[in-house]
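A single structure is presented below for examination.
Removed from the display is one protein chain of the complex; every other protein chain stays in position.
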Amino acid sequence: MNNAAERATVGWDREQMAQRAALDIPDGAYVNLGIGIPEKIARYVPDGREVIYHTENGLLGMGPTPKPGEEDPDLVNAGKKQITAIPGAAFFHHADSFGMIRGGHIDICVLGAMQVSETGDLANWSTGAADAIPAVGGAMDLVAGVETIYVLTQHCTKEGEPKLVRSCSFPLTGQAVVKRIYTDLAVIDVTPQGLRVIELAPGIDFEYVQQRTGCNLIPA
Amino acid sequence: MNNAAERATVGWDREQMAQRAALDIPDGAYVNLGIGIPEKIARYVPDGREVIYHTENGLLGMGPTPKPGEEDPDLVNAGKKQITAIPGAAFFHHADSFGMIRGGHIDICVLGAMQVSETGDLANWSTGAADAIPAVGGAMDLVAGVETIYVLTQHCTKEGEPKLVRSCSFPLTGQAVVKRIYTDLAVIDVTPQGLRVIELAPGIDFEYVQQRTGCNLIPA
Amino acid sequence: MIEKKFETVADAVSDIFDGATVMIGGFGEAGSPIELIHALIDQGAKNLTVVNNNTGSGHVGLAALIESGRVAKMICSFPRTANSTVFTDLYRRGKVELELVPQGTLAERIRAGGAGIPAFYTRTAVGTTLAEGKEVRNFEGRDYVMEYALKADFALLKCRSADRYGNLLFNKTARNFSPIMATAAKTTIVQTGKYLPAGDIDPETVVTPGIFVHRIVLVPEPQHESRLVAQGSVYP
Partner (left out) sequence: MIEKKFETVADAVSDIFDGATVMIGGFGEAGSPIELIHALIDQGAKNLTVVNNNTGSGHVGLAALIESGRVAKMICSFPRTANSTVFTDLYRRGKVELELVPQGTLAERIRAGGAGIPAFYTRTAVGTTLAEGKEVRNFEGRDYVMEYALKADFALLKCRSADRYGNLLFNKTARNFSPIMATAAKTTIVQTGKYLPAGDIDPETVVTPGIFVHRIVLVPEPQHESRLVAQGSVYP
């Protein structure tokens, strides 16, 4: 299968993955971006669209990374990175913040993944290994509460194992929650019939993606 | 039995009843006063005691009635009377306000009563009559959530019927919730043994109170 | 570009449909969105379920909506007022249904509806007629009643200031049910005394974050129910 060196030159790179996902964030959306590559999406939302970013530790209207010297240790995102707040932002406490999530008020959440099953199950919080320190954060709340869950992830693990699988072997974050998956190789919808490839990265064909996937894919 | 004319001259009048109850409001207490005679208590809390009044429609730090010309239709109490807010007050929404009540944060609530049973059941919201329009407001929340419920009421109805009874005939507001009762004739504690008279109004003797009560009283 | 502003109250309520559940902010007249309610009367939707703590006063605002015959059911804690017989008369004639809910349970059910909590337990009403038919469960030796979340198709609210994103500030005890109703409705419609650019409200002081607000109408000088009642006004 492919390796890290190949991944760097085949399909979309991390920035391009974020760029592709950003195309699907509509004007006026309230969006929560997971830690890691999903955070990059905010930079690539097309001009003219106004998107409000929620961070579950108590802020609507998250802005970009602060300039050096303007950081505030009391203004951080869910990944505990220092951030800014846009004009028109609002601060609130944790119960109110997760009320927004659980109550279905956030339109879109984009998360990373360890595995996604063909029925949209997501595993992204624990390997289930005996010596792992379990840590879940807000992931289970987000997938349970947000109507539209997108996953942004490399198609395979560093070891070349497929992340899109018939059934997750890792402990689940949520059952049947993922709507769409953006990988370095393709954009894939979770449908009642299974995973459907709706777009391929430049130079990638369907068979190439199928070979690197642990379940049957449906062509576009 | 007694009638309205007699009630005016025997025992405590309404102001004196409020005055007597006010003696039992300690310094630093968070207090909710029911509509009617209980509202008068605030005027009589002894000097040197600082008491914070809660009104369930969203204010801690209710102050006295506004001066003429200073009324604000957006600043009212639970009885929809125009009020003021003291320096150091706080406004909040209804769910937070009843979180204070239900969560046991209000120290004392003083309510009016239609009936109180010898086990401390309170009936103060409905006669249960077939044509009555039922209206409960916050009464059931207050008796369920506030640890110390005092009742301030005339000992008998206008018709001379006892309000302190073996068992309430009117629909209950709450079961076994009343701690103490202040009437025009006496101060009465609800104890595991029954209603105990702990103080008599001037010129009133125990037998006089017992004759006007629908259950056995215990002398002090 | 986020644009929640509607030009008229009529536009803002135009799609409220027959049979809709409508939460209306306010505790008595404090916070009552009279202009939005009057627009709803003009609009004509019927067979409504209305959630409000009370049933209005006089013949304006909520009382006028009820009087118009468009309200099939009221969910409230205190349907009596000193100066209105509108609800009372219709209720006695069997023309309007009443679901009586203790005030704190009403507030918590609305909050639960907005926060994705389908049901919860409360001590309130245990052992009373208002708990009849409800599930009772014991936790640590005490009985509690199970109560269900309350949601709405629309919320009609009044606030002091709104910014372009829909962040809201209220005025004193006119806040009451409005912030929680904003969370529990699919479409939250707000009449505001002031309309501000994004950034004019300190983010530390926002009471209702804009995510809960879908439509804003500027009503700079809202009417006061008590003054209308004192004048003997009747709407329409």
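Each chain carries a letter (A, B and C) given by its place in the written order, and its residues are counted from 1.
Throughout what follows, a residue touches a chain if its C-beta (ideal position, glycine included) is under 8 Å from a C-beta of that chain, and two chains touch if they have at least 3 such contacts.
In this text, all values refer to a predicted model and were calculated from it rather than measured experimentally.
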item: Among shown chains, those touching the left-out chain; value: A, B, C
item: Sole residue of A:19, A:97, A:154 or A:213 that reaches the chain not shown, by the stated touch rule; value: A:97
item: Touch with the omitted chain, as defined above, among C:38, C:158, C:172 or C:215; value: C:172
item: Contact with the hidden chain (one of A:48, A:73 or A:192); value: A:73
item: Omitted-chain contact residue, chosen from B:44, B:92 or B:206; value: B:92
item: In chain B, positions touching the absent partner; value: 27-28, 30, 48, 50, 52, 54, 59-61, 85-92, 95-96, 98-106, 145
item: Footprint left on chain C by the chain that the document does not show; value: 108, 112, 115-123, 139-140, 142, 144, 148, 169-172, 202-205, 207
item: Contact footprint on chain A, counting only the chain that is left out; value: 55-59, 72-77, 80, 85, 91-95, 97-99, 101-102, 128, 131, 133-141, 144-145, 171-175
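In this text, only the chains that are shown with their structure count from here on.
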item: Pairwise touch network: line, ring, star, complete, or other; value: line
item: Chain pair with the higher count of C-beta pairs in contact (A-C, B-C); value: B-C
item: Far-end chain from chain B, centres as C-alpha averages; value: A
item: Mean-CA-position distance for chain B and chain A (Å); value: 56
item: Length of the line joining the C-alpha centres of chain B and chain C, rounded to whole Å; value: 29
item: CA centroid of chain A to CA centroid of chain C, Å; value: 37
item: Two or more partner chains touched - positions in chain A; value: none
item: Residues of chain C engaged with two or more neighbouring chains; value: 111
